[in-house]
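With one protein chain held back, the other chains of the complex are shown just where they sit.
Labels for the chains are A, B and C, by order of writing; each one numbers its residues from 1.
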Amino acid sequence: MIEIRFHGRGGQGAVTSAEMMALAAIAKGKYAQAMPAFGAERRGAPVLAFTRIDDEFIDVRQEILEPDVVAVLDPTLLAGIPVAAGLKPGGVIIINTHKNPSEIKKQLDLPTDARIAIVDATAIARETIGRPITNTTMLGALLKATGVMKPNDLVEPLKKRFGKIAPRNIDAMNRAYKETKITKGAS
Amino acid sequence: MAQSDKPRWQELEIGCIVTDPGSTRYYKTGDWASMVPVTDPERCARCGLCWVFCPDMARIRDQRTGAFDVNEFYCKGCGICARECPTNAITMQEVTD
Amino acid sequence: MTRRVGMEVSFALSEAVKNCNVDVISAYPITPQTHIVEELSQMVADGDLDAEFIMVESEHSAMAACCGASAAGARTFTSTASQGLQLMSEIVFIASNMRLPIVMAVANRSLSAPLSIWGDHSDVMANRDSGWIMFFVESGQSVHDHVYIAYRVAEDSRVLLPTMVNLDGFQLTHVIEPVELIEKADLGDFLPPYDPQIQLNPLKPVTMGPAGTPAMFTEAKKAQEVVTWNSRAIIDEVWEDFGKRFGRHYKAVETFHTDDAETIIVSMGGLSGTARAAVDKMRKEGKKVGLVRIRLFRPFPAEDLRRILSPAKVIAVCDRAISYGGPGGPLCSEIKSAFFGYSGAPYIANFIIGLAGRNVWVTDFEHIADRAQQLVLQEEPAPYEIIGLRE
Partner (left out) sequence: MDINVYAARMLPQAEYFAPGHRACLGCGHGISLRLIMKAMGPRTIVSNATGCVEITSSTYPQTSWRVPWIHVAFETAASVASGIEAAIKALQRKGRYPEKERVTILAVAGDGGTADIGMQGLSGALERGHDFVYVCMDNEAYMNTGIQRSSSTPYGAWSTTSPFGAKSIGQKTWKKNMPAICAAHGIPYVATVTPAYPFDMVDKLRKAKEVEGPAYVHVFSPCPTGWRLDPSMTVQIARLAVQTGAFPLYEIVDGKIRVTEKPKKLLPLIEYMRPQRRYAHLTEEDVKKIQKRVRSEYRKLLKREKEGY
């Protein structure tokens, strides 16, 4: 089972990212689960969302404390939120940032042999979608960093969810898939 | 104590519905009356106002004469008919056994 | 054929309501039930569901309108949660004695105060004695299936009782997961059109909901009690038929690894999944732990529970509600009374978990199993314990 935790701010679409991953996995015949952390938070507040993907029926319904993958949709979260908390050894953290990996590494408390994937999702989203909404862009980075599915697998769920603006979101995902850089994390 | 004249639980309708419409017609409210209206058929104008104003449907019209009189099975003896009768044809009298 | 899709559990529920071809929906929005009524509104707006949707001004009116609609012979649906269930509670009790086969999905949520939008079983437990048949489901699939099952049971002429499908707020309602949708065509004659036994109809007038004097009230309640117990046979029959048709087999009490278990965790609703994962883990570690999931809460499956739980040494009952100043959790007190007077009862420990959506982890269930085994060694029976409490 792969467990993914998304960090974002209310309104940035972290929940949508989690849902798109689950829907794509289910469409491929896998078992998957997506859920938000059920807070009372409103637009702008830090939020969490979770996705589980497995080949077998998923029993657990708890939130994810020890993720295999963490995706951070908003670079400003790094300052206040321990986004890497519980990240499994060998896990991967994907961060939307224009900074370079060594700068980012200093801000994070990473387990041994964790990997860092970085992508300037905000820039890509701005250029491709026209708005700094990074949820679909970050999906590209997530796919690149984990290999759990191919960008093509997300096309149908994205089309269904985004309708007319789906092509731009798919472009953003594909571009992020290409531009994501993965490095080893803590030594 | 068993109440043998009442239905047993097995005999109740689904959801205690009542399937006989208007079945209170079997219930004698005439017992309540301490007064009873007595109508003078000579003075009765056959207007039917007593029938209109009776809360208990206790005014009946004589098919032959058209005059109105009391149905003692239902009449509770309120006296509205006597008070409303435009020709003062009705008087209230005490019920005697 | 059934179609396997990923969807939010609230939508899987709404799909089933649509496929049941309900005639009237009457509901008032409340978190975490909102996605259900939003989806159903859209279905009606799109013409996918030919029903009257009464957007009432309160849950009290929601249930009252359901009573009117059901009495007029309509297949009727509503959904609520928490404060909403409490507000309509007066009418919830009336619907059952009037034998109106309304189906209601309750997105279980805690009761104020303090105000909480998050899930537990306080709402349904406060309506425990309302005379409704009560199912508890634990996955999107069982939610979807139990809408069909609920209508089939409720409308059976031998039953005619309102039926509640309890699904945990957020932990089920807001989760996306795979569901095999039963399409209308697959449903076949599993759910025949509703043929009302009693109906408000000018061609055959009946009086419904008359005043009951002391001379008949007791008989009316006895009749209600008997029909509620008798519904169990029909529920089993419907589950069996459902299993044959759709391959998913449901029972009043479902078991995992209970045969040789020394410790059995008892759970109800959405947290059963996490409990099952915990039991799997403990089994791998060689611990003789099993799990019982109670799917049917009313009529209460006391006999099934006695049979299944008797061989174990320790039972750990998990409640998501407290009976203040009473015996702890309502589920546990029912299980204890199911055993009272029977010889060879196991030790029964009670744990309060997941109040107002408090996370319950696999490790919590491991702790519950361990703790129950410690408690059995104590001389005095222990009162309930609250899991995850800061003290």
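Please note the rule applied: a contact is a pair of C-beta atoms (placed from the backbone, for glycine too) under 8 Å apart; a residue touches a chain by one contact, two chains touch by 3 or more.
The shown structure was predicted, so the numbers you read here are calculated from the model rather than taken from an experiment.
Within the full complex, the chain left out of the display is in contact with B, C.
Which of B:R8, B:K28 or B:R43 touches the hidden chain is settled by the complete complex: it is B:K28. Check C:V17, C:I36 or C:A69 against the missing chain and you find that the one touching it is C:A69. Screening C:G212, C:G243, C:P311 or C:G388 for touch with the missing chain picks out C:G212.
Listed by residue number, the positions of chain C touching the unshown chain are 23-24, 26, 50-52, 54-58, 60-61, 64-74, 76, 90-91, 94, 98, 193, 199-213, 216.
Residues 7, 16, 18, 20-29, 32-33, 45, 47-49, 51-58, 71, 73-74, 76-80, 82-84, 86, 92 of chain B touch the missing chain (whole complex, contact as defined above).
One rule holds in what follows: only the chains that are shown with their structure count from here on.
Inter-chain contacts peak for the pair A-C. Ranked by how far their CA centres sit from the centre of chain B, the chains are topped by A. Measuring from the averaged C-alpha position of chain A to that of chain C gives a distance of 35 Å. Across the assembly, chain A contributes no residue that touches 2 or more other chains.
Residue ranges of chain C in contact with chain B, taken from their complex: 97-100, 160, 197-198, 205-210, 212, 215-216, 218-220, 222-223, 226. Contacts from chain C toward chain A in the complex involve residues 4-6, 32, 117-118, 170-172, 174-178, 270-271, 273-274, 276-277, 280, 357, 359-362.
Listed in rising order, the residues of chain A touching chain C in the complex are 18-19, 22-23, 25-27, 29, 31-36, 38, 40, 58-63, 65.
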